[in-house]
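All protein chains of the complex are present and in place, except for one that has been dropped.
Right after this comes chain A.
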Amino acid sequence: MTTTKNWPLWEVFVRSKNGLEHRHFGSLHAADADMALENARDVYTRRNEGVSIWVVESKNITASNPEHNGEMFEPAKDKVYRHPTFYELPDEVKYM
C-alpha cells in the first residue's frame, strides 16, 4: 500500500434514474475506490439524486488541452448540417 498524506481525487458520475446516462456530478477525495463510492453516496446522492454511481480516479481521465480548442472544436461551428435539427421530433421522444 502506498502511503500518501492526501487522499487522491476522484470524479463522480451519477445516473439520476434508470434510462438516463451517468452524468458528471463533481469530485471528491477518497483513499480508494470503495471509499470513493461511499463518499459519493453521502456527498452527491443524499437528496435522492441517483440510482447508480460510477467513480474514477481523476488522474485516469485524459482531458483535451484548452490551448488546442481552436483546431479541436471551432471547425464544427459553421457546419449546421451536422445537427439533426432539420427533422421533426415525435413528442414521445423525451430525452434527446
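In the analysis below, a residue touches a chain if its C-beta (ideal position, glycine included) is under 8 Å from a C-beta of that chain, and two chains touch if they have at least 3 such contacts; residues count from 1.
FYI, contacts and distances are computed from a predicted model.
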Tell me the UniProt name of the left-out chain, picking from "Pyridine nucleotide-disulfide oxidoreductase", "ChrR-like anti-ECFsigma factor", "Predicted branched-chain amino acid permease (Azaleucine resistance)" or "Phenylacetate-CoA oxygenase subunit PaaC". "Phenylacetate-CoA oxygenase subunit PaaC"
I need the residue numbers on chain A that touch the omitted chain, in ascending order. 3, 7, 28-31, 34-35, 38-39, 42-43, 46
